[in-house]
Structures are given as C-alpha cells and as structure tokens.
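Shown here: the complex without one of its protein chains, the others still in place.
Chain naming follows the written order as A, B and C, and within any one chain the residues start at number 1.
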C-alpha cells in the first residue's frame, strides 16, 4: 500500500476507510508505519494502553474482522499484531537534545453513521466517501489523523527548529470518551511538560483559531435495560409488563429534565431498541444515553434527575430497570502558558484570527490527558481550529473545509517550534 | 429422519425446531412427507400460494438459511425445493367417492420469542425446548401441526367413516396475519363446502370446547418510520430533528388512544428501533404496531386516531413519518350449520363441555378462508379447543396441557365423520 | 311559583334551572311540594339520608347560596329548611291496602358543563336553556325528575290499578356516585319488595326499551394532588420540583394503561389544575380522575396500574403525590323477576321494542340500592328507556328526544300496576 503524503490526500484516504472505536486497525497501522519511516520511535498497543476497566469494548469477533479487513486493505501485518484486543493507540517519539517533553494528541476513530448518498456531498462528488456502509468520519478525525502525520513529517525535517522530545499520540475511541483513559493509565503522559490537543470545526469558521480556556462539558454515558413480561397483545394485554412503553415514557421524561440556571446541560438518548414482534407486549427495552453539564454539580443534578426518571418510568409499567455506567468524561482548564504559546504560533504563521473562549459545547476525553499532565506538574491546553462545515458534526452530510488542514499543520508545527 | 407418530411426541419435535413466518421449511417438509406416506395427494408451494402483494417476506438470504437448516435437520430436499420464496404451505387431499369437500386448517409458524430458561418450564425439564435462540412455539402452533398430522392418519384408516373429499391445509405465517390470503388467492378454498379452523388454549380451560360464533377482532398492522436529521448531541442539539423522541412521544400517545364504548379495542407497539449511537441525535426510528377492534367502525376510529397520533408526534419534532400497511385481518362469523355439526362431534366423542361464544380476543387470518368459503356458498366455522396454559400466549413461559392434543384429534376426526 | 304539570313542560323547567350534586334545592323543593299536593307522604333530608362518610360535599357557603337562589326562584322555604347540608333527597310514599312495597328511583342532579350557545341547540331555539353559566342538565336527569312527577300523578289517580305501597325516591348526586349510599344508609330500601331504576338515552334509540340484566362498570373516583417546589423558571429552574410536569406525565401514562382482555375498562382524568403563574415552576397540581372496569378484578388491575403510574410520575419529578378515594360505584345484576314484569308492562303499553342486554357502559349508583334490596330479600332491576340524543351524554350539546318522556311515564306506571 502506497499511502499519500499530502495532508488533503491523506485525509481523503482515511475518510474512505472509517473505523469505529477500538477498531482503528487499518488507520493505526498506517500511522505507525509512516511514523517509523520518518524516524520516530513508535510504541503501540499494550505498551501505551492499560485496559483495566475499559467499558464497551467490541467483541473478539469484531476485532478479528477489523484486523482482517485492514489486512485486505493493505495494512502491515506486523503492526496489526502489536495491537491486540482493541489496543489501537500509536505513539511516535522524536528527540533532539535536551529540552521539554512536548506532546500533541490526534484522535482517529469514526462514527456509526451512514454517509449521505447525496450528489451534493463532496466525498461523493470527489470520490472519497466511506466504503463501509453504516460507518463514517462524521466528526473530522480523518483530518486530525492526517494533520498528525503531516506535523510529524514537518517536525522530522532537519531544518525544524526545536529541542527536547516530541511525542505525537494517536488515540482511538475518542467518541464515547473511552480511549484516553487507558493511555493515561499507561503512564505515557506522566513526564509531559507541554500538552496540546486540538479539534477541527466545532462551528468555528475557517480562518479562526480559538484559544479555549475551558468550556468542556462533564458527561456520563449510560446503558439502560428495562425488563418486563411478554404477553399476547390482543388476548391478554393486561398480563404484560410493557418495557417498550416504559422506555418511551422515560425518553419523554429524560429530555424534559429541567434546564439548569447555573450550568449548561445536555441530554440525549441516541439508541433505543425494544421488543421483538408486533403482537407481543415487549418484555425488553435497551437504551444508550448520555448526560452532560458544564459543571460537576450540574451533572450531579442531571444524573439524579435521569435516574429518578428511569425508575419512575419503570414503576409506572411495573418493570425492572438496570442502569450501567458505560463511560464518563471530565472537564479541564487550559493553562494560560499554553494559550500564550499558541497565540504566538498563530500570530507567527498568520493562519487565522484569534478568538478567546469559544464554547466547545461538547466533550473530548483529551481532558483526562490534560488533567494528568497538570497533576504531574506540566501544562496543558486545548484549541479549536476553525473549519467551515457543510453540516453539523455527526450528521451524515458532515464535511470540512479542507483548507483548514494545511493551516492546522503549520500552526501545530509552529507551536512545537515555539515560534516567536 | 424418523419422525414420531404419537401426537404428543410430534408436538415436542415441532416445539424443538421452531420456524417463524414463511420460513417453516423443516416443518412443512415433514408434514408433506408424512401426508404423502399416508396416501394423501400433496400440493405445496406455488400451487397453493399466490404471493402477489404479500407483505413482510423475509429476505432471500433468510430463505436460503432456513432451507439449509432444514436440510441439516433432516428435511427432505425434494419437498424443500417445491417451496421457493417462503411459499411453505402444504395441502393434503384424500377422496372417498362423492360427497362434500371438507377442509381443515392447521397453522405451523412459531414466534420470535426467546424461550424461558426456567427450570420450572416443562420443555426444559422434559428436554424439548427450542434449539433456536430467539425463536419459540409460544402460541401452540406446534400442537396444531401435530394434531393435523394425527387427524390425517386417523382419516386415512380404512375404517374411517366419511365420504367426499378431505383437504387438510397446513398454513404458514398465521402470526402477522399474512399466510392465509395467498392460499385464498390460489383458489384452494373456492370449492370447499365445509370449513373448520381451530385453536388450542386462548384461556379456555382443558376439557372445554368453545363454539365461537364470532368475537374475532378486526386488525391492521403497520410499519412506521420516522426520519429526522442527525446532529452532534452536545455541540448542536438544536440542529437535529429527533426521530427517536418523536417515536417515544408517539408510543405514549398511541397507547393513550381512547377506549371505545361501542367496540373492544387493542393497540400494541411491539417493536421499536431508533438511533445508532449515543452522542448523535437519532435521525431514524422504526416501529411495528398493530391496532385491533371488535368492529370495523371501531377499527376505523382507532386507525384514524393512530394516524393522527403518529403525524402529530412527527410534527412536534419536525420529522417525517411514513406509515406502511403491513397486514390486516378481518372478522368472520361461524355458520350455525358448522357449529351444530361440531356440537354433535363433541357430544359423540365426549372430549369436553361445550361453551358458547367464548371471546377470542385476538385474530386469526383463517377468517379470510372462512370469508372465501362463505362467499362461494360453503359454510365455515371456528372453534377453540380448551387447554390449560402455563403462561399467556406469546410469553416465554407459554406451554400447553398436552392432554388436549388427543382430545382435539378425536374431535376433529369426528367432525369430519359427522359423528351422530 | 306555578309549576307546570305536562311532563315535557316540567322537563324544560328543570332544564332551565340545573343544580349540581347535593345542591338540588330548588328541584327537590318543587318535587316535595308536588308530591305533597298529590297526596303522597313526603320525607326529606336527614330522615332519608345518613351522611356519615359522604365525600366531596360542597361547602356551607355553597349550600347557603343554592338555597338562596332556590328561594329567589320561587322554591318553598319550608321544604328548603328540611334539607340541611346537602341532604336534598325526597321520598313520596302512597299506600293502597296490603301488597308489596314497590320503589322507583329518579335522580335530579345536573352537571358542571357549560351549555352550548349554538343556534342549532333546541334548548336555545325553544327558550329553555340553562340560566346558570357552567351548569347544565347534560345527562337527562331533568327528564328523570319530570317523569317521576308525572308517574306520581298517574299513580295517584283513583282509577290506577295497584295495591300495596309505592315509594318514589328522588335522589341527589347520582353524578359522582355519592347520593345513593346515604339513602341506603337511612334504611329506606330495607323493606322494599320490588325496586326499579331507569335511565333515558345511553345510546338506546327512541322507541326501544332495554331490559338490562347487567353491564354496569365498577368504578373508583380519585382526587390526586402532586406537591413540588416553586422556583424562578428562568433563573433557577433546577431548584424547582415541577408538579405540573409530573401531572402531565401521569396523565399520559394513565390513559396508556393496558386494555384488558378479560374486562372492558375506562379511565378518565376529567379535571387538572396546576400552577399559578407563568414564570414559576408549578409546585402543585390537582387531578380528578375515575377508573372503571366491567369486573372487580379488572378494576383491581386498573387501579393498581393507576397508582403505580401516579407514583412513578411523582418519582420522576421528585414531588409528592397524595391519592384520595373520592367515591366508588359497584355493579349489580337485575333480577329476572323484575325484567319479566317490565317486559309485560312494555308489551301492554306498546311503548317500544324490547332489547336484551344493552351494554350500559357506565355506572349508576342505583346499584347500591339494588344491592340493598336484594340483600334484604327483595327483587331489583334496572332499565334503559330509549331516547335519541343530539350529542353524547355530558356534552354541551346534549339533548333528548322529548317523545320518550311520555312513553317512560306510561311504562313505569304500567310496571307498578303490573300490567298484563
């Protein structure tokens, strides 16, 4: 497999082969191979991911299928074999004499979204839409991975002006907020002095850079199961315990949880599967939901309300309810030192207007990495790189202004070089 | 494959291998083979099923898999090949000189219900529970098929006292109400003088026979799809059009449709599948529901209300809704002539106390056969054969009192013989 | 006040002055005066009503206002004074030698319904619509009272052919099912040999008489209060506990309680009052509801579901819920002896075709009287007297075919005379 080197071409290649959380085998193998070729010391899999307590891992069958597909798509088997059980993180490290340890984070995973077939959708008109039905890079991580590799190449040039250690971390499973914690648990962040994570888009227009001091949402992700009793829906509906109806009443109640005057909040039930067949009272309903809030207090109020709502709906229909915590993300604050360094880089490279405090309105589990770096005495930051988008993040028509890719590469390289 | 001949043993064999609507390949092949061995002229597949307009057929892949499984379970390949594309009806015919054409209907399909693992559940303790996870004979059709074969054997005895033509119809896909109409469309009922369909259980206790003049519910079965717009649930929930929430509000509204003072009614949403992943506003929701009423006017009121409820819920969330009619059943009235003949048979065989007008509270698409027979000048009837049940029809703990099987065989044979 | 004697004219007079439960002061005073003039021995108030445990009585202020209004509308003060505290029952008794004690029940109360202003509504075109905004005879009790007085007059004629004792009971507060029990508690039914209650309309067409052996619904009537916590809806909605939302979710859940395959059911929330002002989270919601079922087992299932639904909704919003039993009605069976006697009367008077087992689909607390008579060894029955209606009972356009009034008078008089 001959992988392109132009950042846009790379992004399109990644876009064509979307891989969802913990199944980024092809993507990770390409990243590892390229970093290695560029002279980086590459770590992969268990070396940099400790998986204790990771929730929602795909099945062994899914791992095998993903590896097999990656192999057929030309991925290097040696790298695939270094990433057992969904441990698809890759880290490339380069050293140039003494100096600080500087880490950048890039996420690689795609989403279970079905890419639009519209003729207006650029990936279709330009021939790089997803080859995997039901999976799509609908959040821009294809661009992130491409940017990471382009930055890697730039920093590996002999004339790149930096000293110390550069560590480029390619993270799986940002969606669902589960990939960062295993990397933190491996200790990879413990000696980092300067950490920066970034994201394209997020409604920041092309040509702008947001120094984002805070604005992450705290989140919990729950899997919920209602269990009732089946019965013939016509002959004896009164014998049933309707899990589907309990779920429906719960959904109505969950979205109706009060807005919070002290803390922005979010709630979403993104998946609901209930019942088996038309003429049987449904005895099972399964929901996947998330609650988010701008503060941990706000999240506490919201989770309490959500729990009561689920239990109340269960009581109503005399069914059981089981709530499993599937994942969580925390908020974090960017250090002013990082924001200042980034501002310098932006001014030096002229890649965009600087905006302060653009609300992220979402979450990114890079916050676990930021927290760890700060706990160990380093400084951490997060920034948004403006990119016009064709449709909202996670929608089937999502696409980014590819002009932002090159700008991002220049900005991040300059950040490492501490451009003045 | 050596299939047993005892009615109870047959029922248990059928119970072990449940096959859902239009996939009754193994069952039908066994039935065909046995009828043929008993001297019946056997018709199968396209000869007796005209499939124009049949809704909700399984996929070709499902047909292939079902045939393959039947083959491995010992079914006769020649019969399997005569039933392409889900045309799994079988009809055995025997003639004895001049006389009326007399038809009995037996249904063969199982349900997508997961059989209980309970140690109290007789199929478990006695070793005949379903070998197919997620499928179960939870309505007694295993018993019906066994009764049909035992009646076939009895009527084929030289000493059986009847004249004319006996036609034993083994119907697929009674669940969902889709198997009878294609058989009617083939013309198989057009020359029938006397028609009887029967059902075990239905809350009628063992030892009772119900002459049921009416009491069927009219029904419509709908597949409903809400289509909205996906969006990142945290960054821009306001950009989404929430199909899952629309479905939940619709479900609450559907069950709340008014009870009807003039007509008993039922409504059930038996399946709901919505969304893909937690942090995306769900852009699609799919429901399978049925509405039933004791009169066509009542059904009209209820379907109008259901339609408004679905459209209202869609409007609320600014999503589209598509309503597809998947199937329907009609009511029918048993002819007094048939009921009188059945009463004679019951008295003669002493198989049970006779009860009049037991409410069925459900539907059976045998009513399409009854209607056709009556339209062509014949007489038709429907009866319930009492059988204690361990749990409601369609529940995972459903089981019938097997003592009812032999009684049913004697009753139906005596009905054919016009016992006096 | 000069009250008319023609049954239609009387009905219209009563229609103009509707009085709701336990406030039928004018109506009762007119009835008492007329019965007295006709020679009946009249009992009123505490003599024939024992009020222990009566629920939902109006306030003393309401009693005073109703009496005052009755007085101004020409009611006789002496009779008003014999009916303190809502004890507005009247009983007229006439004796003619030895013979059975025969009692007829007539109910007098109106409903809190606002009569239609439509120009098509006969009470408007013919000038007898309600003079009290918000109150209306929307169930036909105006007709019942008029029939009672006309029957009284007929039976008081010298040529009326009957022996024994006739007792004409004019009952308050049938709506809500609260007026009959206090009369039963007074002992007024204990020596009755033959009891008949009747109702106009109930979807039985003019010219038909229904001998109704059963078909009453069991019922419970509840008053429900949710209590939460107020808060500024914009500044701190998260501090509130939303009683109004709890009530709304409860209402959706209540109507959605499962239909019952063994027993016809009804549920209605007829009143909901919640909150005070727009920008405050509502801290209180009050509901009045009723649940009904064709069997006591069905009612038990339904009330259990309703209780769970109310508690589940309260849990969802973290509010308290209080459920008060306001009233209940029972079912009853008419004695064949009564139905036979009524059939004879109908045949003799030719007032209508006889229908059996017309479903009432509602309730009438005359069932408490029927039960008491039967417990004491007498016979009791209930019948419907067909009358075309312009709109459903309890609707603001309700009106009855007045031709039914005279037919009812003849039928009931003939029933007393035991016409052959």
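To be clear about the criterion, a contact is a pair of C-beta atoms (placed from the backbone, for glycine too) under 8 Å apart; a residue touches a chain by one contact, two chains touch by 3 or more.
Just so we're clear, the structure is a prediction, and the values are computed from it rather than from any experiment.
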Interface partners of the hidden chain - shown chains only, full complex considered: A, B, C
Sole contact to the chain not displayed, among A:165, A:265, A:329 or A:349: A:265
Residue touching the undisplayed chain, where the options are B:136, B:180 or B:236: B:236
Per the touch definition above, residue among C:30, C:44 or C:244 touching the missing chain: C:244
Hidden partner chain, touching residue among B:4, B:74, B:187 or B:258: B:258
Chain not shown, touching residues in chain A: 203, 252-253, 255-259, 261-262, 264-267, 359, 361
Residues of chain C (touch criterion as defined above) contacting the omitted chain: 111-114, 134, 138-139, 175-176, 202-203, 217, 219, 221, 229-237, 239-240, 242, 244-245, 247-249, 251-252, 255, 266, 268-283, 285, 288-290, 292, 326, 360-363, 392-396
In chain B, positions touching the absent partner: 232, 234-240, 242, 245, 249, 252-253, 256, 258-263, 281, 298, 301, 305, 308-309, 311-318
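Following the convention adopted for this analysis, only the chains that are shown with their structure count from here on.
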Copies chain A and chain B touch via same or different residues, half shared test: same
Cα-centroid distance, chain A relative to chain C, in whole angstrom: 65
For chain C, residues that touch 2 or more chains besides their own: 252-253, 256, 258-259, 261-262
